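As you look at this complex, bear in mind that one protein chain is not there, while each of the others sits in place.
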Amino acid sequence: MEDFEFLRNITIGQYLPGNSLAHRLDPRTKITVMLLMTLAITFNISYLSNIILLLVCLLFVLLSSISLKYILSGVKPALGFIIVLAILQLLFYGDAFVPYNTASRTIFRWGWIHITNGSVQLVIVSSLRFLELLFLTSLLTNTTTTSELAHGIEDMLSPFSKIGLPGHELSLVVTIALRFVPILAEQLEIIMKAQASRGADLGAKGKLQLIQTTRQVVVLVVPLFIDALRRAEDLILAMEARCYVGGRGRTRLSRLHLTGKDYGAMAVVLVFAVFMLAYRARFPF
Amino acid sequence: MNNREPIIQVNDLHHTYLRETPLEVTALRGVNMEIHAGEAVGIIGRTGAGKSTVVQHFNGLIRPRQPGRVIVYGHDMSDPNVDVRAIRQKVGLVFQYPEQQLFERLVGDDIAFGPRKLGLPFEEIRERVREAMEMVGLGFEEFKDRFTFSLSGGEMRKAAIAGVLALRPQVLILDESTSGVDPRGRKDLLSRIDYLHRHHGLTVIFVSPNMEDMAGLVERIYVMDGGRTVMSGSTREIFSQPEKLAEYGLGVPQVTEVMHELKARGEEVDTTVLTVAEAEEEIWKILNS
Partner (left out) sequence: MAEEPIIKVENLTFTYNAESDNPIVALRNVNLEVYPGDYIVIVGHNGSGKSTLAKNLNALLKPTEGDVWVKGMNSKDPANTLPIRSTVGMVFQIPDNQIVATVVEEDVAFGPENLGVPPDELEERVTWALNVVDMEPFRLRAPHLLSAGQKQRVAIAGVMAMKPEVLVLDESTAFLDPVGRQDVLKAVRRLNDEGVTVIAITHFMHEATEGNRVLVMEAGRIVMQGTPRQVFSHVEKLREMQLDVPQVTELSYALHRRMPGFPPDLITVPEMVEEVLTQKGKGRGTQ
């Protein structure tokens, strides 16, 4: 019956204050670590490599003092969808996926359904990768404030300003987007309540229905869109009134500093990622 | 005051948002209230007192959790089988900045949304829209085919309120619906609601942090603070306690303040004065005794 509150329960992206090793690392370090690990994950499709990667990601989570339960709870809304997708892949992707290091072998076949060791591997490895990426994303967003993230991105992109890449502007776009996520989420909740109050089919049956008709979505999307546009108009005026003219010539209040811990962390992860990439075809299974 | 059964009854109501998450917030800590048919009741309190949370129970947007109970028109709102749609037709809720709910291209269509959802025949929908528009002061012929988003802010607000009135509710809850409106617009809106209350028997529940809104409109007031009802009584009774109200972040009309000051300085005056006219009489009396 708390249908309308589920929008506030988005755990991904929610910063949780703390003093762990992960919290104390520079955002650029964490972004680099995430990029390196994502690279390693992308190119590793064997069981063993993914088990190793998963354990390493779990290690990161431990170093961040964020509760595992909390991270996994963020998956709940999507769980149904994920399971359905996994089952579909298992049943119908037999031909599409070539298993690691062995030949494709049919386990079961009937009509359209074709389960092979390939599709089994696909499902298992996909699940492992999903968890790995979930933990990595949490590591980044739960331990880093949005402003740190924005500054990290801005600093990492600043060398490219020489070739015309607008680092500050992009970082500001990210900041403003993140700033307005909770505002728009709250706005959506209000709109849903207002429409439900005048008879819209929302939350009437005690559970938010996942499949909405176009009509019902219009009732929510149009007002929300208009609201977002209005806010954008107001924000532009406010920014102009405060002399915003783009990134050129700007200074910044907060400075980021890399310490020994940062270099150490990046070095360790770099070695690990290189190893995983180099050995990606040489794992036994 | 009437002796009939209350149409809305609230007992020991508690509510916590986002329970069992790190962002948990307790909004209500044992609220008790009663609303009778045909009354005009005010719920005042500063921001965060829990007023909106309470009234959202009256139309089933929020359901009560043990031990609290909310009974609306005899229905126990903790029962998952309550026909919420039927309740929402009887108990209309207008939110703060109601114009934010507008979504149809044409004004008439948006106001017709509620009646359409009730499955009413075309002619009746049209009649209801006309009626609702007249109630808020938007001429039917003039506005029904206008583009919704080409209206002024005040007109959009009226259209949104008409959208709720088109359901022909028996109870109208206005949750800070005069926020951001200029004095002329506010007077207009309040006098129309007052008219509906007096002449159509509409039960009105008026939620606001502004005392001035209440004075002419409501007979009884609940004052809320920190998730509880901290004061309750007739409008005059409540207004006669400015010190207490100040504690709860609320003020009284200037004239009431004047009376209190005079009394504090030893004058025999009626401190339950609410309007300029009443104050005028009181002061005339003491200057000519």
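Per-chain residue numbering starts at 1, and chain names A and B are given in the order in which the chains are listed.
Keep this in mind: a residue touches a chain if its C-beta (ideal position, glycine included) is under 8 Å from a C-beta of that chain, and two chains touch if they have at least 3 such contacts.
If you're wondering where the values come from, they're calculated on a predicted model, not measured in any experiment.
**Q** Out of B:38, B:68 or B:154, which is the one that touches the chain we can't see?
**A** B:154
**Q** Just one of B:12, B:34, B:219 or B:257 touches the chain that is missing; which is it?
**A** Per the contact definition at the top, the residue touching the missing chain is B:257.
**Q** Touching the missing chain, which residues of chain A?
**A** Against the left-out chain, chain A lists 145-147, 150, 172, 175-176, 178-179, 182-183, 230-231, 234-235, 237-245, 249-255.
**Q** Contact with the hidden chain only, please: which chain B residues?
**A** The missing chain touches chain B at positions 46-48, 152-154, 179-180, 182-185, 187, 209-211, 249-251, 253-255, 257-258, 261-262, 265-267, 276-277, 279-280, 283-284, 286-287.
Going forward, only the chains that are shown with their structure count from here on.
**Q** So the centre of each chain is just the mean of its C-alpha atoms; given that, what is the distance between chain A and chain B in Å?
**A** Taking the average C-alpha coordinate of chain A and of chain B, the gap between them is 42 Å.
**Q** Which of the residues in chain B end up touching chain A in this complex?
**A** For chain B paired with chain A, touching residues are 17-18, 21-23, 56, 59, 61-63, 80, 84-85, 88-89, 92-93, 95, 98, 100-103, 113-114, 117-118, 149, 163-164, 167.
**Q** Would you pull the chain A residues touching chain B in the complex into a rising list?
**A** It is residues 1-2, 4-5, 8-9, 16, 70, 187, 190-191, 193-201, 203-204, 206, 218-219, 222-223, 226-227 of chain A that touch chain B.
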